[in-house]
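Sharing a structure below in structure tokens format, with a few things to ask.
Certain chains of the assembly are absent from this excerpt, and the rest are unmoved.
Letters A and B name the chains as they come in the text, with residue numbers starting at 1 for each one.
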Amino acid sequence: MDIQRINPEQRWSDATVFRGIVHFVEVPARVDGDMADQTRQILAQAEHTLALAGSNKARLLMATIYVTDLTLVPAFNEIWDAWLAPGTAPARACIKVELNKPGMLVEIAFVAAAA
Amino acid sequence: MDIQRINPEQRWSDATVFRGIVHFVEVPARVDGDMADQTRQILAQAEHTLALAGSNKARLLMATIYVTDLTLVPAFNEIWDAWLAPGTAPARACIKVELNKPGMLVEIAFVAAAA
């Protein structure tokens, strides 16, 4: 079994899968909304990407959450906590950086188990 | 063999283990001390987490070190260098960001080999 790539573009692939490990990054498609809106977009997109990779949100291993404003982390966490089924949370880091699109408040890099 | 989670909370797990790969993140439990103190806390906690995951500090693969002040990296490195047995250092990145708790000077995301 070799490398599977989901929607490979020249600059990045939406996800890569190798030996049962999925790497993928989600950014909000629309950045005009608030943290709750952008978080909901990212998590919905993550479910879609996970499905394409033969995985699902109960199989996350690690999440690196990049935010641009630490005061918005509670708004992020409210959506995040409700999204995860009990007992399925990945390891996670949450740090403040600057992101590559004006208005973007959050970006998440995930590692998941495919199967 | 499927996903093992160490201390799964609703928001995160202390570690996940899948196909022999451990993902975990450590932050200092107490943030009133200086960089040396916070680094010692993190590395002691890392040893504890690694033991729970059936691994140890000689089996680290990657460390992403988030610091809030680059002038404190030498203080971090002094503890880090002494902590690692010769020939066992992981790949590592060390970057300055802002962290999600006032007073927290360092946070580390690790990837390790379980067995």
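Simple rule for what comes next: a residue touches a chain if its C-beta (ideal position, glycine included) is under 8 Å from a C-beta of that chain, and two chains touch if they have at least 3 such contacts.
All values reported here derive from a predicted model rather than from experimental measurement.
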Task: Of the identical chains, 2 are shown; go ahead and state how many the full complex includes.
output: 3
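In this section, only the chains that are shown with their structure count from here on.
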Message: I'd like the Å distance between the centres of chain A and chain B, where a centre is the mean of that chain's Cα atoms.
response: 21
Task: Spell out the part of chain B that touches chain A in their complex, as residue ranges.
output: 2-3, 5, 8-16, 18-19, 21, 23-25, 64, 66, 97-100, 107, 109
Query: Which residues, counting only chain A, touch chain B once they are in their complex?
result: 19-21, 59-64, 70, 73, 77, 80-81, 84, 86-97, 111, 113
